[in-house]
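A single structure is presented below for examination.
Shown here: the complex without one of its protein chains, the others still in place.
Here the chain labels run A and B in written order, and each chain numbers its own residues starting at 1.
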Amino acid sequence: MIAELAELGFNGLAYGIVLFFMACGLSITMGLMGFANLAHGATAMLGGYVLVVAMRDLGLPFLASLPAAFAVAAIAGALFEMTICRRLHAAGELDQVLLTIGVVFMAIASATFGFGAGQQAIVMPGYLTGRVAFGPIEVSAYRLFLLALGAAITIGLVTALERSRLGVRIRAAVDNRAMTTACGIDVGRLFTVVFALGSGLGGLGGALSVNLVGLDPSFPLKYLVFIMIVVTVGGFGSMTGTLVAALLLGLADVACKYFLPEAGAFAIFAVTAVVLYWRPQGLFGRLA
Amino acid sequence: MTLAISMAEPRSRIAARGRWRWPETVFWLALAACYVIFPGHLQLLAQVMIAGLFALSLDLLLGFCGIASMGHAAFFGIGAYAAARLALAGWSEPLTGLVFAGAVAGLCGFACSFLIGRLRSIALLMVTMAIGLLLHEAANRLTWLTGGDDGLSGYDVAPVLGLFRFDLYGRTAFLYCLGVGFLVFLALRRFVHSPFGLGLEALRENERRVPALGIAVQRQVAVVFTLSAVVAGIAGGLLAQVTQSVALEVLSFERSAGVLIMLVLGGAGHLYGALIGAAVFIVARDVLSGLDPVYWYFWLGLILAAVVLIGRGGLLGLARRLPGRFR
Partner (left out) sequence: MTAVLATRDLRRSFGALEVTAGVDLALLPGARHALIGPNGAGKSTLINLLTGALRPSAGRVVLAGQDVTDLPVAARVARGLSRTFQINTLFPRLTPLEAVLVAVCRRTGALARPLRRLAGCTAEIDEAHDLVARFGLEAVCDRPTGELAYGQQRLLEIALALAARPRVLLLDEPAAGVPARESAILMSAIAGLPRDVAVLFIEHDMELVFRFAERITVLVAGRILREGTPDEIAGDPEVRRVYLGEDDE
C-alpha cells in the first residue's frame, strides 16, 4: 500500500514536471506582457514532433533530440513573436485568444497532414525503459529521469532568474513594466527573448511528454486546458506558483485516475473552478 | 417653440437607437425567401438559423456586456440534452420542449453567473472554458443520462403546432427554426434597447465605473448570463428536435470556439453580426469540409487569424467602413 502510494506520488510529480515545462514559459510571458497565448500547447506539440523526427527519421539519440526540440520550438516561438504576436500586444485578450486558437487549429491540421491522425511511437533507449528499485519502492526509470531533469532545470531556471542580468530584467519588467522601460531596458526585445525561451521550454516539455502521455495532432487542445489551469491557478508571472500548481495538478490527475476513475478529469476542473472562485488572481498571483 | 425642439431632440436621439430600419425588413424577408430560392439546402439553412441563435446568445454576453465566454457550448448542450430527454420521456410537443430546454439551460446559467461575476479577463476565459470542459466530461461519464459517446436518438418530435410534420427535406425544420429564431431575435432586440440594455453597455464600456452609478454589477451579470444561457439552450433544443438526435459534440470545445468565431466574424454588438457570421461560418464549413473534412480545422484557424489581423469589427464592421456611413 505504502509502495503503491509512493509510486502514485512519484508518477504524479513526474507528470507535474512535464506540465511545469509546458506552462512556465507561458506564465512568464503572461506576467510580462499579459499576452494570452493559447498556442503554447502547439509549441509543445512541435517539440514532440521534432523529437519523433529526430529519433525515428534522423536516428539521433534521445538525449541529443531533446536540445533539438528545445531549439526548434524556441526559433518557432521567436518568429511567431516577431511577426504576429507583436501586433497584438495592444489588443485585448479576446483578440489574442482568438488568434492563438486559430494557430492551434492550423497546427492541428498541419500535424494531421504531416504525420497522420495516429499516435506517434518512439523507441526509448534501454536505460530509460526499465524500473528502478529503492527498497520496497519501485519506480519507472523514465519518470526518475524526468524528475531529475526537472529538478536540475528548475534549479537552473530559478538561479538564472535570481542571478543573471537577463533574470533581473525579466523580474523587473514583470513587476513594473513602465518603470523598467524608463530605466532604458527595451522590454519589447526582452519579451522576444523570453517568448523564445518559454517556447523552447514548452517544446522540451512536449518532447518529454511523448513517452509519458503520447503524441497525436489533438495534443495542443488536449493539453491546452491543463497548461492554462496551471498558469491561472499558479498566478501569472509567478515561477513558484507555476511549479506548485503544476505539481499539484500532476498529483491530482494521477490520484484521480487511480482512486476515482469514473470521475475522469471532472474533479480537476471542479477544483480549478473552486480555487479561482476563492482566489481569482491565482494561488500566488497578485491582484492587479 | 425652441423649448419643444430641445426637449424632442434628445428623445428622438435615444429613440433612434432602437428604431426598426428598412434594411432589417429586407434581411428577414431575404432569409424567408431562401425557402423558395434554395429548396435543396433547407437542412443547411436550418443549421444556419440554429447557429445564428446560438451566436446571438453569445453576442448578448460579449457584444453588449463585454463578457467573453470560451465554454458557451455548455448551455447549448444542456438545452439539446434537455429537449432530447423530454422527448424520450414521451413528451414530444416541440414548442414546450424548447421552453423546457431554455429553462434548464437558464437555471444552469444562473448558477454559473455567481462564479462569472467575480472574474475578469483571462481568468474569465479560463473558467468559462473549464465549465465547458467540465460539462463535456460529465456528459461523457453520465451515460445513463446522456448516452455517453453514443448520444441520444430514437425519439419522436410531434408536428409543430400540431400541423407541420418534420420532413426529410427540412421544410418544416427551416420554417420552424426561422420562426423561433425571429421571435427570439425580436425579444433580444427589445431587451438590448431597454434601459437595462443601456446599463449593460455601460458595463461593457467600463465595468469598474458601473458600481459608482449605484448599479449592482452582480445582478446585471446574473440577469444577462441567465438570459444568454436560455437562448443558447433554445438553440440546442432546436438542434435536438430538428435532427432528432444529440451527440456529445454539442458540448465540445470546438463548438464553443466555433460560436465565438461566428460572432467575431460577423461583428459583435449588433445582433445582426451574429446571424451573418453564423451564416458565413456554416456555409463555409459545408463547402470547405466538403473538399476535405480533415483540413477544415486549417481553414477555421486561417479564418480566425484573418478576422483578428485584418477584419476588425467583423463583416458588419467592414461593410460599415466601405461605403462611408450607411445608416
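Convention: contacts are C-beta pairs under 8 Å (C-beta built on N, C-alpha and C of every residue); 3 or more make two chains touch, one makes a residue touch a chain.
Given the structure is predicted, the values throughout are model-derived calculations rather than measurements.
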Partners of the unshown chain among those that are drawn: B
Candidates B:Gly199, B:Gly236 or B:Gly301 - the one touching the absent chain: B:Gly199
Residue, one of B:Ile37, B:Ala89, B:Leu168 or B:Leu213, that touches the chain absent here: B:Leu213
Touching residues (missing chain, whole complex) on subunit B: 6-7, 10-11, 13-15, 17-19, 190-191, 193-199, 201-202, 205-206, 208-217, 223
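Going forward, only the chains that are shown with their structure count from here on.
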Centre distance in Å when subunit A and subunit B are each reduced to the mean of their C-alpha atoms: 34
Footprint of subunit B on subunit A - complex, ascending: 30, 34, 36, 84, 87-88, 91, 93-95, 97-99, 101-110, 112-113, 117, 221, 225, 228-229, 232, 236, 262-266, 269-270, 272-273, 276-277, 280-282
Complex contacts: residues of subunit B adjacent to subunit A: 62, 68, 70, 115, 118-123, 125-127, 129-131, 133-134, 137-138, 140-141, 253, 257, 260-261, 264, 294-298, 300-305, 307-309
